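For reference, the structure discussed in these notes is given below.
In this view, the complex is presented without one of its protein chains, the others remaining in place.
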Amino acid sequence: MIEAYFIHILILIGIYIILAISLQLAIGFTGLLNLGHIAFFGIGAYTSALLTLLGWPFWIAFLLAGLIAGLFGFFLSIPTHKLKGDYLALATMGFSFVVYAVLLNWTELTRGPLGLPGIPKPSIFGFSISSNLAFLIFTIIIVIISYLVIKKITISPFGKVLESVRDDELASKTLGKNTFKVKATSLIVSAFFAGIAGSLYAHYITFIDPSSFTIMQLIPVLLIVIVGGLASLRGTVVATIVLIILPEILRFVGFPSSVVGPARQIIYALILLLILIYKPKGFDGKVQLK
Amino acid sequence: MSIATQLLINGLIAGSIYALVSSGFSLIYSVNKFIHFAHGATIAFSAYFLYFLFSILGFNFFVSAILAIAFGGVMGYLMNIVVYKELRKRKASSVILLIASFALLILLESVILIFFGADVKTIGYIKVAKGMEFLGAIITPLQIFIVVTSLVLLLLLFLFMKKTKIGKAMRAVADNKDVAEIVGINSKKIYNYSFIIGSAIAGIAGVLIALEQNLEPTMGTSLIIKGFTGAIIGGIGSVPGAILGAFLLGFSENFGIWYLPSGYKDAIAFILLFLFLLFRPNGILGIKRGGGKDK
Partner (left out) sequence: MKSKNKTLLTWLVILIIIILVINLLIFIPKQQDETIKIGAILALTGSIANQGEWIQNGLEFAKDEINSNNGINGKKIEIIYEDAQVDPKLAINSYNKLRNFNNVNIIITMGSGVGIALTPLVNEDKVIQIGVATASPDYSTQGDFTFRTYETADLEMKNLATIMYNDFNIRKVASLYINNDYGEGVKRVFEEEFKNLGGEIVISEAFNVGDVDFRTHINKVKASKPDALYIAPYTKEGGYLLKNSKELDLDLQIFSSQAIFGGEELFTIAGDAAEGLFIAAPEFNLDSGDENMKNFIEQYKKKYQTEPEIYAARAYDSVIVIGIAIEECGSDDKTECIKNELFKIKNHQGISGEISFDENGDVLREFELKIVKNGKIIPYKDIK
């Protein structure tokens, strides 16, 4: 049973890594402060859950989770194209609220607050991923693929364009870059991977409800992105591992579970404040939040 | 019973509460130029402080209420000194201040959760009473008190901003900090004042909401989202605009859920927020005071 604890933590780390590096692509590399990232996570989770509950094969549901989330990434990029700074942050936050409200109220589709129980474990072409160990291996594979894809994007010429849009959008436009296309692509890819992470989450926990996808759930992810350092994928991965394991201290101090939850949030919020004040570049960051 | 009147009255009550939240919030925003999310925590802390003094320690109610309001002002002041000042010293952008404020909100609400638990607490000062009939709708004495207090307070705030020296100094800093400093206004002091006054208003909101709706740890987050939506609707840089927006939000919510299932109440606020941010970020009145799209 000891391995069960390890496996559980590693799966969580895997899911958060994908969430964090996809957000890093938007914030750190493109300069888009997308505070609505969790909405993509939720859209991916619900898409995958609903399709598999209807009997669709897992691998299709999994990919569609990413694609539909990506589609919403595109939708979000249109009205937010001209927004900057805190208005962009607020609008994306508002988007996250609206998605939450839809998940909560469109009960014919999502069962609202009742959530979706009994989400089936994944099975790919007849091979069932039912044990947690198998799920961990699957997760690791997806994490590696996601990391390689995003890494490739950031070191490619397109990656340089992303960073130029981040640093000085006006200049980039002057040089003839279609900055809308650039930002939209970034959001689409970012959302796609968040959607994939959502699918992993749904099939691991086997139950989702709208409360798993509120702005509160963004705090650890945002924290990881900032602590790891903006525009550093390596830093993001390290930060994920550290920040997911750190609150596990609370487990052996023996707090009752009603205290563990808020205590975890306090730790995260405190670290975020301290980092913002004393080390806003994070540990491996190349740029600062603007 | 006239439905329209009842909805109007419900909207008025909700609007009054939201206006208390958004006016303080907007005051702080217009002077400090960043989104102070943790304003919600100020409201929650004042409410819980009232609960602590009155329901747990058994102090006299009015004394507890006054102390709770003062406590709100102190909280705001401390947040400014401990967190925001440090960030400003390091030339933090308004985006960083926004994120920091958000983290502060989560931090403080989690503290409340730990000390008071997740269940709803009641302040048993007002007994369950039947409402009174008023123009075909029902309203309780407490609700009348809230509406009146809110309107009086907002009037006082308005006079304060227009007539007093500090008020005028605040408007000056809100308009243009650099020019204000040139004429000798100490902007750091004004920042402090804006936090104290704005947060004291939040304290009043906390006390009233505690009586009318009772307390739970996440009350701050819900209220600041509503207050902030109201401020955006009315024009975030302007305190009168924020108040107007808050009332509009209150009416929209209550009329809206007459036709929609009641679960949609928050959804109405969120959708209005999102739409305004996208299409009319300067609010209904189009007031372009401080902070804008093009930073």
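Order as written gives the chain letters A and B; numbering starts at 1 within each chain.
As a working rule, a contact is a pair of C-beta atoms (placed from the backbone, for glycine too) under 8 Å apart; a residue touches a chain by one contact, two chains touch by 3 or more.
None of the values given here were measured: they were computed from a predicted structure.
One chain is not displayed; in the complete assembly it touches the shown chains A, B. When the full complex is taken into account, the listed residue touching the unshown chain is A:I249, out of A:I137, A:A171 or A:I249.
Residues of subunit A in contact with the chain left out of this view: 1-2, 4-6, 8-9, 112-115, 117-118, 130, 205-209, 211-212, 238, 241-242, 245-246, 248-249, 251-252, 256-258, 283-284.
For subunit B, the list of residues touching the undisplayed chain reads 1, 3, 6-7, 10, 117-120, 122, 124, 127-131, 138, 140, 213-214, 216, 254, 257-258, 261-263, 265.
Going forward, only the chains that are shown with their structure count from here on.
Distance between subunit A and subunit B, defined via averaged C-alpha coordinates, is recorded as 31 Å. Interface residues of subunit A facing subunit B in the complex, by the touch rule stated above, are 33, 79-80, 82-87, 89-91, 94-95, 97-98, 100-102, 104-105, 112, 216, 219, 222, 226, 258-259, 261-263, 265-266, 268-270, 272-273, 276-277, 280, 289-290. By the touch rule above, subunit B contacts subunit A in their complex via residues 34-35, 83, 86-87, 90, 92-96, 98-100, 102-104, 106-107, 109-111, 113-114, 117-118, 225, 232, 261, 263-264, 266-267, 270-271, 273-274, 277-279, 281, 291, 293-295.
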